[in-house]
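Below is one structure, written out as structure tokens, with a few remarks after it.
One protein chain omitted, others in place.
Should a chain be cited, it is by its letter among A and B, assigned in written order, with residues numbered from 1 in that chain.
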Amino acid sequence: MTADANQLPEGASRATDQAAAEAVGARRPVDLGQGGPIAASAAAATVGLGMPGSGPPRGAAFDDHHPPDPALLDDCVHCGFCLPTCPTYVLWGEEMDSPRGRIDIMKGAVQGDVFDASSVRHLDQCLGCMACVTACPSGVQYDKLIEATRAQLERRVTRPPSQRWLRRMIYGLFPYPRRLRALRGPLRAYQASGLGRLLARSGLLGKLPEPLQAMESLAPRLGKVEKLAERTPATGTKRRTVGLLTGCVQGTFFPDVNAATVRVLAAEGCEVVVPRAQSCCGALSAHAGREPEALAFAKRVIETFEAAGVDNIVANAAGCGSNLKDFAHQLRDEPGWAKRAEALSAKARDVAELLDELGPVATRHPLPMTVAYQDACHLGHAQGVRTQPRRLLRGIPGVEIKELREAEICCGSAGTYNLLHPGPARELGERKAGAVLATGAQVMVTANPGCWMQVATTLARMGQRLPVAHTVQVLDASIRGVPVDRLLRRALDGPGTVVSTAAPRRR
Amino acid sequence: MAVRSDNNTVLAGVTPGGMATPASAGEVADILRSTTGTVVPVGAGTKTGWAAAPTSCDLLLRTTALDRVVEHVPGDLVVVAEAGVPLETLQGQLAEHNQMLALDPPEPGATLGGIVGANASGPRRLRFGTVRDLLIGVTVVLADGTTARAGGKVVKNVAGYDLGKLYTGAHGALGVLVSTTWRLHPLPAAAGTVTVPVADAAEAGRLANLVARSTLTPTAVELRWDGGSGELVVLFESIPASVEAQSAAAIELLGGGERADEPPDWFGERPTGGVVLRMAYEPHALPRVLAALPAGSAGTASACTGVAYLSVPADADLAALRAAIAPYDGSAVVLGKPADLDVDHWGPVADSFGLMTRVKDQFDPGRRLSPGRLLGGL
Partner (left out) sequence: MVGMTDTEQASARTLELAERLRAAIGAAKVLTDPAQLRTYECDGLEAFRVRPGVVVLAEHRDDVVRTVKLCAQAGIPFVARGSGTGLSGGAVPVSDGVLIVLSRLRSIVDVDPDNARMVVEPGVINLWVTREAAPHDQLYAPDPSSQQVCSIGGNVAENSGGAHCLKYGFTVNHVMGAEVVLADGEVVHLGGSAPEHPGLDLLGAFVGSEGTLGVVTQVTVRLLRVPESVQTMLVGFHSVADAAGTVSDIIAAGILPAAIEMMDALAIEAAEAAVQCNYPEGAEAVLVIELDGPQVEVDEQFEHVETLARARHAFETRIAADAEDRALMWKGRKSAFAAVGRISPSYYVQDGVIPRTRLPEILASMSSLADEANLRVANVFHAGDGNLHPLILFDDAVPGAPKAAEELGFAILDLCIEAGGSITGEHGVGLEKKSKMAGQFTAEDLDTMQLVRCAFDPDGLANPGKLFPTPRLCGERPGVRTADTAPDPALGEVF
């Protein structure tokens, strides 16, 4: 809790405060205790106490390049149905950190009304989870609005030095698979050395800036990287030729998932092409409003997969799949690219979506286990893919799916949100982890590396361990006849699982 | 109390200075405008002992001549009737269209206005609620002769404050009711009861709880209490098939019971003798409330609702009883007593009493209407 709350504001006269205190029945101003059940992060969110503030935009709030569309803003009828599904509203209960409030803030900018540093902060605090898009009965395209707004903020707002440094590091690292791979060696050594536990016990870890702590805790256990063949033939009759997007974080930290994806696709009659020199698809950049960067990545991906000559491009990370489908919108104004982007977006599929579309042909061996299926936001909300993964999982004999409470609320990963806003991310992670545990399921199945790391880490911090697997890993195990206990063991202790077993950190 | 049609009338032990029986709302307004003394409104006078004796009564204002059923719209399940209409008369008219006002206080000849003013209810409150839930519109005349309406003729109505709720149970202290509008219910096709003996207070609570938590939808669950034991009657009123099915289910649930087509004679009757109390409490506390009663108490309880009508010996320590049931938000209000006995009629006031006083002072700054009859001497 911030210390400011009990201190008297500067400039206030003693008499005024004494009068105020007596008016409400206290003897002295300092007797007015604060505190309540709302988390400390709420204080930070509301008035930004103790948070490094971004400056307001230079000059007018928004410029002419793709500002949030007033017509889309007008779609909002202020009904409020989005509020209970918005993670930040669920945490803080304030209008500014709700989709309805953020739309209002955007309107303030577009109409030339007030737009200041707090406006920037509340917009930054949006997770971009798009639960509001699912909930909205009026069809407000909040996803387009927030992405357009983020791009504006990127261009027009000066962030404080610490934030600038952090963002430069994040976006200079994660979208570049080669740089991430370069980290693997040192990271494996770090993990093997147990240095993390030493840092945690000594209390030094707690002294690092929160984002670094978050990164340290989120880094998963690294295993061997299986090299993926450039072309894997289909088993039996070939039904499709598909290209696999290997992804940056997915490819580096969860290469197992990619390998399993290739195997499953092949088993289901797909010839799988894995172009060698893939770049990041630009999802992290697009979601952060780093428009030039995102477009550059998009163009490279388009070129790569045009050359590959495939029927579909498959992504196994929710964020990536959602971004591929968004290329058409991102490049709509670029002559020479618009049509190509449309073509690619039309071919893009999430792996569960594609498998469900094709219909299963490979035999499923039983996996008797209870599964808590976690809907990744960019799969459930952004792509509307919810029934397909469940159908695929139920197609495995013995699998029983348990639904999570608050299933529509984000786990707090939200791309790089848990690095940029560790406080609320941690609270949301705890809610999600709690919901997962409450199902009593033996394994959590998810479709996104971010969710995976976030929930697994949170569980570990709570002193719990639970096997976590990707949907395709489960399918892969079933198709190959892997016994259930081997699958669960690997999901608990194998690659991708949580390294740090440090005790729960104090806030 | 006794209200006789000659000059020797007495109301709650107080002799009024005069009497008037206006035949229209306009006449009521004229009387209040043209007089300055204290006024106590009364209907058929069946419940005048339900409030404390007035500190003064210059004029006893009888509403019995306001006896028109103004409008009944069966298709809307709504009826408008003047305050002096006896409930029984109204029910008779409504029954011709297979409808009813779902209020069943037992006092014979009671008028609608009196029922509202005294907040009288009977066993069927379990299913249908009380005046609060059935009264949708009122017209009153205030102490200065102003005539004012609240509510309306439609059930769904949130325009303005619902003053009908304020006038309910106010014993005429805020204004004289002249007209009432009610929401109606269809008359049930059939009825049936299941009666089980009750050996003690714990048993009473156990059985009531079983019914309350079940999916049965009785219109009433009444306990007859005879100072230590009694019987429980569950009344079903619905289509015949449902009455049969639910009665059978009730017998199984309660582990026995006798079937009958009608409730017993004591059903809904108020006890008499000693000090008669209306008690209210958290429903689940029924056994503890029964246990707190002094020896020789008898009466009935709406077992699943948390309301009971009990007669306790005249020398009972009311303060102690009230204190004993206070933990269950319990209250005990006097409905009747021996004429010469002095009792604390209402019990202690709550923290909202200041607010109640202010409301009374706004409506009746001169304290003309039913002075001293309400809680805290309002």
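Convention: a contact is a pair of C-beta atoms (placed from the backbone, for glycine too) under 8 Å apart; a residue touches a chain by one contact, two chains touch by 3 or more.
Since the model is a prediction, treat every value here as computed from it, not as a measurement.
*Asks:* For the chain that's been dropped from view, list the shown partners it touches.
*Replies:* Missing chain, whole complex, touching shown chains: A, B.
*Asks:* Based on the whole complex, identify which of B:Gly18, B:Gly109, B:Gly129 or B:Gly296 touches the chain you can't see.
*Replies:* B:Gly129
*Asks:* Specify the residue from the set B:Thr21, B:Ser56, B:Asn209 or B:Ser229 that touches the hidden chain.
*Replies:* B:Asn209
*Asks:* Looking at the full complex, which residue from B:Val70, B:Ile239, B:Ala314 or B:Ala339 touches the chain that isn't shown here?
*Replies:* That would be B:Ile239, which touches the missing chain.
*Asks:* Of the residues B:Gly26, B:Gly92 or B:Pro186, I need the one that contacts the missing chain.
*Replies:* B:Pro186
*Asks:* Which chain B residues touch the hidden chain?
*Replies:* Touch with the absent chain occurs at residues 73-78, 98, 119, 129, 132-133, 140, 142, 146-150, 152-166, 168-170, 174, 185-187, 189, 209, 212-217, 238-239, 241-242, 244-246, 278, 280-284, 305-307, 328-331, 333, 346-347, 349-356, 358-363, 365, 374-376.
*Asks:* Would you write out the residues of chain A that touch the absent chain, in ascending order?
*Replies:* So the residues of chain A touching the missing chain come out as 2, 4-6, 8-9, 12-13, 15-26, 29, 32, 34, 36-38, 42-43, 46-47, 49, 74-75, 77-81, 83-84, 92-96, 100-101, 104-105, 108, 113-116, 118-119, 122, 136-139.
Convention: only the chains that are shown with their structure count from here on.
*Asks:* With chain centres defined as C-alpha means, what is the inter-centre distance between chain A and chain B in Å?
*Replies:* 61
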